[in-house]
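Sharing a structure below in structure tokens format, with a few things to ask.
Yeah, one chain of the complex is gone here, protein chain that is, but the others are all in their spots.
By written order: A and B. Residues from 1 in each chain.
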Amino acid sequence: MTEDTVASLAVLVGGRVIGDASRRIDGVADLRTAGPTQIGFMRDQKYRESAVATAAGCVITGEPLPGNVTQIVVADVGVAYAKVALHFHPALRALVHRVHPTATVHPEAELLAPVEIGPLAVVGRARVGTGSVIMSGVSIGDGCSIGSDCIVYPNAVIYPGVRLGDRVVIHGCVVIGSDGFGYAREDGRWHKVPQLGGVVIEDDVEIGAGCAIDRGAIGDTRIGAGTKIDNHCHVAHNCNIGRDVAMAAGAMIAGSTKLGDRVTLGGHVVVAGHIEICADARIGGSSLVFDSVGEPGDYMGWGLQEFRQFGRFRRALRELVDMQSDLAELKRRVGAPEPRGD
Amino acid sequence: MTEDTVASLAVLVGGRVIGDASRRIDGVADLRTAGPTQIGFMRDQKYRESAVATAAGCVITGEPLPGNVTQIVVADVGVAYAKVALHFHPALRALVHRVHPTATVHPEAELLAPVEIGPLAVVGRARVGTGSVIMSGVSIGDGCSIGSDCIVYPNAVIYPGVRLGDRVVIHGCVVIGSDGFGYAREDGRWHKVPQLGGVVIEDDVEIGAGCAIDRGAIGDTRIGAGTKIDNHCHVAHNCNIGRDVAMAAGAMIAGSTKLGDRVTLGGHVVVAGHIEICADARIGGSSLVFDSVGEPGDYMGWGLQEFRQFGRFRRALRELVDMQSDLAELKRRVGAPEPRGD
Partner (left out) sequence: MTEDTVASLAVLVGGRVIGDASRRIDGVADLRTAGPTQIGFMRDQKYRESAVATAAGCVITGEPLPGNVTQIVVADVGVAYAKVALHFHPALRALVHRVHPTATVHPEAELLAPVEIGPLAVVGRARVGTGSVIMSGVSIGDGCSIGSDCIVYPNAVIYPGVRLGDRVVIHGCVVIGSDGFGYAREDGRWHKVPQLGGVVIEDDVEIGAGCAIDRGAIGDTRIGAGTKIDNHCHVAHNCNIGRDVAMAAGAMIAGSTKLGDRVTLGGHVVVAGHIEICADARIGGSSLVFDSVGEPGDYMGWGLQEFRQFGRFRRALRELVDMQSDLAELKRRVGAPEPRGD
């Protein structure tokens, strides 16, 4: 039903057309397989040949291409791709109000139609905003508030008292609001510390499959607006994650830690508890972060280092066995230390 | 309905009252927001000012505070907090026998009333002890035994033949009793080794969201009484975890490893298979444990080290690039080695 043309897509992505702006476009495709009503993307010089030879109706590119290919020239092909692909494949939302007969919805739940509740989902005395899709097997506890246009994929578990903003996406088997890991030790045994806080997930957050976000011990755990969290991440109780943060797969953040806006964590980064990472710090994959980070920039390491320092460190580490031999040779040549000094 | 006073709470925590012991207390709160019927806690000197200025009806503290504030002085504020908070927020238990009509319970399942079985839960030919709460979407396999006063949160999966003691808490999307990772290789292909053992979870264990505890290959995997396991931990087949152990988030233990009583693992610790960590060893976060640990104490490292040694090691590691420069300078000054010796 879309009536998109090269011209309309150029407006969407803020680009400049070279060639036939009137062509109809009805989808995205790989440059090598695209047909005349599809649009392809040259995101890297290594696809240049494919871009020049493509049968696509249009190519989005960062620089003008030679030949007759119709093209839209943009500043950032990745961003343009995201916008065009999302245009042709918009996010799922409930258009018709539909509660599956096998779902169990609390009589006092507040469903703001249209909402879609899938088979075998359980919704407690909670609020679900208009346009949201709650898929099969999801559990939403009492006192939860789910915003508008959210998507909760199958078998995710949202404990009581969790608040989700609008357009939040929760993937399969995510757990939000589980108890934080709080115990006090007495005579070698653990007393549980009841976890009395909640979780606040702000607008436009996406949380990948299998993540766990614990509720606060006494205040709330917070995930700021626009933040994206990959699979298998762990956010412990009372963390305060800023806006537009990105956490790649397996990142783990211990309790009460604060991440500033736009922080990025590579895959498998581990962040200690009770520290603060300032806005715009970027932490490379598999880093261990024991201490607070006070300056924006690129960091990496086991015990963090500024990124270029870490490069030098890793090169030195690679020379370690040679250093050890050199040192032994030097000791041999300089001779044993003499107690009365030199 | 509770009729607690400063005096009764002092008895609960074994503390000494300074001030008005007769005050009614009906809940815990943050020192900064607490009102006159709430009790606050000074767990750290940095909250001293808030404690002195609080409007709370009582403060629990490790040392007497100046001013007029009513206080309970205790040896360990953290333990006192746990006890008081748990007193006001006791663990959930089934008080009324209630099997949700959408649950699927095997006709030969043995439910010792009162038990609560949530919507869309599945209980096989298993036994569930009195007071236990099985929440929505949980799967309990045939031959399982669940003790008294257990809580199993939504969408947890308990494979057949798993035994849980009393007061065990299992969080959302935990999997217990999945097959251990056992294969034999022949001509480059893998033959599955059937996993014939079970899992025994003893009393008072708590297992965080998204954990997986594999069944034994031929005997059982065991988690000792009082052990607490944070989110995303992995315990492989035939591990034998002692009593009152604590494993922080993302800890992973390979097969057949034994952890003694009261071992603590920091977050993201990885323990190799077929080794033994003695009672009362404490392993710092993100450590890699390749070898057995024979002495109680504090350890940390990649390939473990005694904790202070690891501190020296990390400091040396931070100097590595400088060491490399120094070594180059020394080599230059001492000169090339002479084959006939010195």
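Going forward, a contact is a pair of C-beta atoms (placed from the backbone, for glycine too) under 8 Å apart; a residue touches a chain by one contact, two chains touch by 3 or more.
Just so it is clear, the structure is predicted and the values come from calculations on it, not from any experiment.
A.B. asks: For a quick check of understanding: of A:V11, A:A53, A:L86 or A:A113, which residue touches the chain that isn't displayed?
C.D. replies: Once the missing chain is taken into account, the touching residue is A:L86.
A.B. asks: One chain is left out of this view; which of B:T37, B:T102 or B:T130 touches it in the full complex?
C.D. replies: Within the whole complex, the residue contacting the unshown chain is B:T102.
A.B. asks: Which of these touches the unseen chain: B:V77, B:A94, B:C173 or B:L259?
C.D. replies: Looking across B:V77, B:A94, B:C173 or B:L259, the contact with the absent chain belongs to B:C173.
A.B. asks: For chain B, which residues lie in contact with the unshown chain of the complex?
C.D. replies: Within chain B, the residues that touch the unshown chain are 102, 104, 120, 122, 137, 139, 155, 157, 159, 173-175, 178-179, 181-186, 188-194, 196, 210-212, 214, 218-219, 232, 234, 236, 250, 252, 254, 270, 272, 288, 302-303, 309, 312-313, 316-317, 319-320, 323, 326-327, 329-330, 333-335.
A.B. asks: In the whole complex, what residues of chain A lie against the chain that is missing from view?
C.D. replies: Touching the missing chain: residues 28, 30, 76, 78-79, 81-83, 85-86, 88-89, 91, 100, 102, 118-120, 135-137, 153-155, 169, 171-173, 206, 208-210, 226, 228, 230-232, 244, 246, 248-250, 261-262, 267-268, 285-286, 302, 314, 317-318, 320-321, 323-324, 327, 330-331, 334, 337, 342.
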